[in-house]
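Note that one protein chain of the assembly has been removed; the remaining protein chains are unaltered in position.
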Amino acid sequence: MLGDFRLYFRYIGISVRSQMQYRWSFIMMTIGHFLTTGIEFVGIWILFQRFGNIRGWSLAEVALCYGIVNIAFSISDATTRGFDMFHIMVKGGEFDRLLLRPRSTALQVAGQELTMRRIGRLTQGLIVLLWSAHTLGIVWSPAKVALTGAAALGGACLFCGLFVLQATLAFWTVETLEIVNTVTYGGVETAQFPLSIYRPWLRRFFTGVIPLATVSYFPALAILGRGAGSAVPPALQWGAPLAGFAFLLAALQVWKFGVRHYTSTGS
Amino acid sequence: MTPYWAILSARFRMLLQYRAAAAAGFGTQLFWGLIRVMIFEAFYRSTTSAQPMSYQEVVTYIWLGQALLALLPWNYDRDIHALVRSGNVAYELLRPLDLYWHWYARAVAWRVAPAVLRALPMFIVAGLFFGLQAPVSWASFGAWLIALVGALLLSAAITTLVNISLMWTIAGDGIATLVSTLVIILSGMVVPLPFFPDWAQSILNFLPFRGLVDVPFRLYMGHLPPGDIYGLFAHQLGWTLALVAVSHHVLGRGTRRLVVQGG
Partner (left out) sequence: MPQIVVDDLVKTFRVAERQPGLWGAARGLLKRRHRTVEALAGVSFGIETGELVGYIGPNGAGKSTTVKVLAGILVPDSGRCEVLGRVPWRERVANAREIGVVFGQRTQLWWDLPVIESFELLRDIYRVSPQAHLRSRDELVDMLDMEPLLDVPVRQLSLGQRMRCDLAAALLHSPPVLYLDEPTIGLDAVSKLAVRDFVRQLNRERGVTIILTTHDMDDIEALCTRIIVINEGHILSDGTLNDLRARVTTERWLIVDLAEEDGDVADPQATVISREGHRVCLRFDPDEVSAAELIGRITAGHAIRDLFVENPPIEEIIARLYGEQCR
């Protein structure tokens, strides 16, 4: 296990160094990424200056959800590039090379790349989060700080799990990968707003099937102190981010199943 | 004309091969549309003040957007990017076609084929189940069709310019990402342009991007009167010509650079 971590950081070190060889490209991409996600937030701001609030949530309150989910997504987006591009590895036969090595395949795929330019979205998410906290005057108890961190990390794990599932799908077909975007990018889009604004079926989907609510909406209720009147019990508001970690573990089991399928069909 | 027709046909064939991809793409688009409709629904239920568009209009607008998303210059051509990266772009110069128009034709094909394949089912499904309304009149419908052609020509011109910018590989990726984001927000894809602050309206009306989404969509629902089509189409065409001229010039410089560097 320890050796695995060591190897992972070796991989990452290499990936970072080779990205730094193309320094200008990296800088441009990071800025591009920062502005791109920034513009998304402008879209939300435009709507708020016309409508004022959304179901009683102010822009600053929505910004907390937005910040958490974007931080989470940027972390997963940076760490799972290997899984995101995995269908290319399968198609090109490079996955065979990983199978020829005496290490777990998930570790090797994860080690392919740490996409540094995702710092753009991460920074943007952090800025929005801090702006929200500042505007709302949130009193940061250690518990709230921990909950925010857990929500972001749990969310990152959740999205990582989704990317792992997407990669697993590539063992069967490379055509339907886009469907996973509905829950990754679509999930980000959804979770930028409090889940309570959506219709029940979507709420249930992002709570029960893809537990996205557990890493954004539920903890946001607790952090904002809106939880008291809510139907969501306090234990769930505080404990929910664990679901994100569980989701990743489950996804890795499915991945193993996919690898077994791959080695039996060779396609 | 024949080589350009071949490019379009090849693109259709390629897309048709991937039926599962088409289904997956459709499902994704539908899901996104539903989320956006729900967000607007929540907003409309949260306010009593007058809005620049009615809720029904916004719903139609969203579904038009989902149906015609592929028409937007929202991504660059990965094949051309790969050509540039590998240096094989020099071989493109060997073809007996004008490089700009070859790439432009590719861009048209790149936009038309997926848009046609996805728009039809989306119109049917969203029209039957999710509140996409028919055009308000035949005149609006006609104006919409003309504006769609204008949007396509404009979209292909922007796509080609982005593709050409990839020749400056160092910054190309970043620029391409940024341009596509600008396109998506300034065209009115994310938020319909009438919702933008009033001070921004005249700028938005001047920029080329409204010709991609705002103009055709609002013509469709009669939010812009069909009689405006002459001026609006001229706006689309004018920008298209300007972009073509600029791109032609930039491409010339890019290829000269390649030749000097020896590819």
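As written, the chains take the letters A and B, and residue 1 is the first residue of each chain.
FYI, a residue touches a chain if its C-beta (ideal position, glycine included) is under 8 Å from a C-beta of that chain, and two chains touch if they have at least 3 such contacts.
Everything numeric here is computed off the predicted structure, so don't read it as measured data.
Asker: Among A:Ile14, A:Ile119 or A:Leu242, single out the residue that touches the unshown chain.
Answerer: For the chain that is not drawn, the touching residue is A:Ile14.
Asker: When the complex is taken as a whole, what residues of subunit A touch the one chain not shown?
Answerer: Residues 3, 6-7, 10-11, 14, 17-18, 21, 93-94, 96-97, 99-103, 108, 263-267 of subunit A touch the chain absent from view.
Here is the rule we go by: only the chains that are shown with their structure count from here on.
Asker: Would you kindly tell me how far, in whole Å, the mean C-alpha position of subunit B lies from that of subunit A?
Answerer: That pair's centroid distance is 28 Å.
Asker: Hey, which residues of subunit B end up touching subunit A in the complex?
Answerer: 18-21, 23-25, 27-28, 31-32, 34-35, 38-39, 42-47, 49, 51-52, 169-171, 173-175, 177-178, 181-182, 185, 190-191, 195-197
Asker: Tell me, which parts of subunit A touch subunit B in their complex?
Answerer: So the residues of subunit A touching subunit B come out as 22, 24-25, 27-33, 35-36, 39-40, 42-43, 46-47, 49-56, 173, 175-179, 181-182, 186, 189-190, 193, 197-199, 202.
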